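Notes for the one structure printed next.
Removed from the display is one protein chain of the complex; every other protein chain stays in position.
And now, subunit A:
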């Protein structure tokens, strides 16, 4: 025989009845009912039936419910027929209490069940008034002006933050190190190697898609081999850098913003501020540095994988040999194209790092604000990357790169 669980001695009063409030329970099978009896020079509220909130049917106490009551006489209760009850009844009694106060009637709560009286006594005289929500005025000019000013201020703040971070970076370089190497290393680990898989998949597919699109057109002119040039130039000049940046904006930018916004909510940023630990060198600098250290290499890797995707499509669909494809690629893609993409990647990294940290820092302090900050960082990052890429395209065209 197993010994079974050891029982600890229990020192407690015997449990009172089945019901929570310990009153003798009538078993009734009908819903809540009430009435006001005014016979015999007294006001008596008669309560009967089950008053259970979750079963519904709890009546509202009407605002004119006490019109028939005799003035000057206290309101008593009769609860002979009362069955089970819970806070549903208390809600009703609360409304009744307010009605009685308005009609200048005293409430004789002694005649209520003991437990009900105690709960009723806890409640304030009237619920908090909730007025209509403040109306938002529609003022388009003011709104446009306001958001323009906000936008300009924000650009100024981000620039200031960037300068401060750069200054922190210089200080670290000259050995007055205020950035911890461990923070940088862990950030790099998060940003770089763990993004390899998604960067590979996306760039491989983009390369393959470009090859498909090109193949359909170029086959008409028997210019199959130029698929290699198309894929190579497109990947190296534009697609790999932009795709990698978009991936990093979604992955790392969103994570930075969420992390900093959470720190904001936990007063962790306040703690840094009070110590005088600059947020720019403790949080922002490692973030930006880790992105600038990893993104250019992810870009290079992405270009190669993209060309591999194009290669796979070309030799399976077109009359192109592997050696021919390789030769054509090497011919078409000059080294300065790589340099162009490399430099763009660095700028994208700075943009993503700076904006996502800034968005995290200006976030509010609630859980919802963390979500908003992460979303905003991703959106701003993606739009910013594409806009910056357009600017680069214009510059490149102007200087004939």
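Convention: a contact is a pair of C-beta atoms (placed from the backbone, for glycine too) under 8 Å apart; a residue touches a chain by one contact, two chains touch by 3 or more; residues count from 1.
The criterion applied here is as follows: contacts and distances are computed from a predicted model.
Novice: The chain that is not shown, which UniProt protein name from "ATP-binding cassette domain-containing protein", "Succinate dehydrogenase", "Quinol oxidase subunit 1" or "biotin carboxylase" does it carry?
Specialist: Going by its UniProt entry, the chain not pictured is "ATP-binding cassette domain-containing protein".
Novice: Could you tell which one of A:149, A:185, A:216 or A:271 touches the chain left off the display?
Specialist: Of the candidates A:149, A:185, A:216 or A:271, A:271 is in touch with the missing chain.
Novice: Please give every residue of subunit A in contact with the chain that is not shown.
Specialist: On the subunit A side, contact with the omitted chain comes from 124, 178, 180, 259, 262-263, 266-268, 270-277, 281-282.
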